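Apart from one protein chain that is not included, each protein chain of the complex appears where it belongs.
Moving on to subunit A:
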Amino acid sequence: MSGGGGLTLYEVTVRHQGPFGPITAVDGVSLEVPRGTTVGLVGESGSGKSTLARAIVGLDPPCSGRIAVGGREYGGRREADRRRLGQQVQLVFQDPDTALDPRMTVRQSIAEAAGAFVRLDRRGREQRVGELLELVGLDAGCAGRLPRQLSGGQRQRVAVARAVAVGPAVLIADEVTSALDVSVRAALLAMLRDLQRRMGFAMLFISHDLAAVRQVADAVAVMYLGRIVEAASTESLLRGPRHPYTRTLLSAVPSLHAGRRPAEEPLLAGEVPDPASPPTGCRFHPRCPVGPARHAGRDVCAVRDPQRDAAGKPHRAACHFPYRADDRPPQARRVPPDDDGDRTPRTPGDLPS
């Protein structure tokens, strides 16, 4: 296994103890995040993406499979094991309001992280805090403030500074922009990319926000019900999604620019199935818009799991009947969104000038 310094997941499975028996939240996920690159992990709630993140940082240890950083595994539950892992992998949480200790100043928070593995004297610590603040684009004046005296964006930068303070090889960003206002998201994402260029860590960027993923990720993996259903380079996946689930997901993203939303992309039927007893075969089959429920003769979907056939391809789509790569993605077409019949078509042509 060659991670090249990056993160490698091989057949990782995580089970939770649910109220009615074990729930497999992450089921045999294999993924590689090479050094210096970013992989976006996309999925809706219940897809297992956050559980996977917690598994990688050791908060929710996997029950089988391998997680390796730079080719080495960091298992074990003792304090020493945890510390070895912590030096390699760090996590930035979704909500900056709760991820920082409300009683510690920015300086204390960052200094604590910076001194977690190396002894620093007073001067060294002050200097390191200054460096880190600069790295995440905060001015030194913030150091004396408490988290509640900062804006959401600033708080998230402090959280990032804390995470990179140990110089990790892998950074996991779990929904880091979803609690932020849209006007500061872009800057945070740009900062993360810049940081990655300077420090060279591998980044797993978990988000349900496809636009954010697109801005930072080199490659994207889409999760549904504990499995990766599609993975490819960012452009390839967003421009030419091949898995039906990815297409539905993309078409549901609202667009500011009127008239981009297609009418004929069907809504997802039903609810996300209970992860305690997932559907057989392809896990998407009960809801799939092109699956056995809508197309006769596609019964194979309910029987055979498409996961295996997809493994190893550059654009892997775990589907027996994937869309062709040259099939245009849903949001690039301009279709009047007259799905309800209650609205005049909003093609740009009929704007009053």
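Everything that follows uses one rule, which is that a residue touches a chain if its C-beta (ideal position, glycine included) is under 8 Å from a C-beta of that chain, and two chains touch if they have at least 3 such contacts; residues count from 1.
We take it that contacts and distances are computed from a predicted model.
Remark: of the listed names "Oligopeptide/dipeptide ABC transporter ATP-binding protein", "Protocatechuate 3,4-dioxygenase subunit beta", "Cell division protein FtsX" or "tRNA threonylcarbamoyladenosine biosynthesis protein TsaB", the one matching the undisplayed chain in UniProt is "Oligopeptide/dipeptide ABC transporter ATP-binding protein". For the chain left out of this panel, the touching residue among A:Ala99, A:Leu138 or A:Cys282 is A:Ala99.
Which of A:Cys63, A:Leu120 or A:Val184 touches the hidden chain is settled by the complete complex: it is A:Val184.
Listed residues A:Ala55, A:Leu85, A:Ala232 or A:Ala318: the one in touch with the omitted chain is A:Leu85. Within the complete assembly, A:Gly58 is the residue of A:Gly6, A:Gly40, A:Gly58 or A:Pro244 that touches the hidden chain.
By the touch definition given at the top, subunit A reaches the unshown chain through residues 44-45, 57-59, 77, 79, 82-87, 89-91, 93-95, 98-104, 112-113, 116-117, 151-152, 159, 162-163, 166, 181-187, 189-190, 208, 210-212, 214-215, 238, 248-250, 252-258, 260-261, 267-268, 271-272, 331-332, 337, 339-340, 342-343, 346, 348-349, 351, 353.
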